[in-house]
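Supplied in C-alpha cells, the structure appears directly below.
Left out: one protein chain. Kept in place: all the others.
After this line comes chain A, so read on.
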Amino acid sequence: MRLLVLVVLSVALMVVDARFTLLKPVRSQMSLVLMQSYWITDLPQRLWQGVASQFGSRTELVAENEKLKTENLLLQGRMQKLAALTEQNVRLRELLNSSALVNEKVEVAELIGMDPNPFTHRIIINKGERDGVVLGQPVLDARGLMGQVVELMPYTSRVLLLTDTTHSIPVQVNRNGLRAIASGTGNPERLELRHVADTADIKEGDLLVSSGLGQRFPAGYPVATVREVIHDSGQPFAIVRAVPTAALNRSRYLLLVFSDTRTPEERVNDAAQAQENLDAQGGGPIIPATVPKPVGVIAPAAAAAPAVPAAAPVTAAPAKPAAATPAKPAAAHPAAAKPPATTPAAKPPATQPAVVKPAAKPPVSAPATQGGRE
C-alpha cells in the first residue's frame, strides 16, 4: 500500500518536473544544501593543491615564473595585434552596415564536480543564479567552447558538455565558412559532423568555429579540429570526425560568457558613440596601427556601402585613384564586395602610417552618421 502511494507520487513528480517549471524552486532549495556534497568531495583535491603550492620547491617556482612570464609576453604581443584587428573589424562591419561585433564579457568559474552518471557529459561549476548565470549560457575554457548551462541552482550550475550525446552545436569551417552541425558522440575526444555532403570542401586539420546560427553560442569561438574525413561510397554523406579544442575532461577553470542583450541598433549607436569619443581624443594609440589598410582596402568597401554617398568620395579621394575602378563593380554588387573587403584586411601590412592618418578619419565618421540615422 505504502509502495503504491510512493510510486504514484514519484511518477507524478517526474511528470510534473518534466512538463512544468513548478518544482524548480523546490529543487533549487534542496540543492542549496545538497550541492555542498560536491564541494566536500572536491575538498581533498583542493587541499592537495594547497599543500603542493605551499611546499613547491624554489627552483620549481622560479622555473614556473619564468615560463609564465614568457607566455605572458607572447600573449600580450598577440593582444596588441588583436586590438588593432578588433578595431578594424568593427569599422569594417560598420561600413558594411552589418551588426557590430559583439563584445562579450567573461567571468571565471571553477569546476567543482563531474556528473556521476558515466553516460552523460555534464559538469558542475561554482557559479549559479545568484552570480548572474542564465540558462543556456555558453561556457568556454582557454582553448575553445566547452558547452552550455542546462540547470541553474542558487550557487552552482550544471553544464552540458559539447560531447554529450544529446548535444549539438552549429559550426562552420574557419577556412571557407562551410556550415555544419557538430554532434556529441558520448566520447570526450570526439564530435561528429552530421549530413556533410561527400563533395564538401572539408579536410583533415580544419578548424571548426561556432557559427552563432543557433542563437545560443556566440560566433567565432573555436570548437574542434577535424581529425578525419571518410568518404564511403556506400554512405550518402561523408563521415567527419573532429576533436574538441577545449580540454573537456581536464580543464578546471572555465569562462562563462555574458553576451550583451542590447538590440543591434543600440549596439551600433554605442559603437558609434565610442568611436566618436575615441576620435575626440585624437585617435588613440590603436589607430595608427590600423590605418594602413583603409588606404587600399576600405575604400572599395566604403563605396560599396550604398547608403553613404557623401562619405564615399571623401574616402575614395585620398585613398588612391586606382581603387576607383574596382569600386564601381563592387558598388553594383554590395554582397559580392564583402569577401574581398574582409579577407585582405585580415593580414595587416603595417607600413607607412604617417601618410595615411587623414584617410583614416572619414571611414570612422561615416558609420557614426549611419548609426545615428537608424
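By definition in this document, a contact is a pair of C-beta atoms (placed from the backbone, for glycine too) under 8 Å apart; a residue touches a chain by one contact, two chains touch by 3 or more; residues count from 1.
The rule we apply is simple: contacts and distances are computed from a predicted model.
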item: Listed names "Ribose/galactose/methyl galactoside import ATP-binding protein", "MutS domain V", "Glutamyl-tRNA(Gln) amidotransferase subunit A" or "Rod shape-determining protein MreD", matching UniProt entry of the absent chain; value: "Rod shape-determining protein MreD"
item: Touching residue (missing chain; options A:G113, A:P170 or A:P244); value: A:G113
item: Residue among A:E107, A:D131, A:E151 or A:D279 that touches the chain left out of view; value: A:E151
item: Interface with the undisplayed chain - residues on chain A; value: 2-3, 6-7, 9-14, 16-18, 23, 26-27, 30-31, 34-35, 37-38, 40-42, 45, 113-120, 122, 151, 158, 165-166, 188, 249
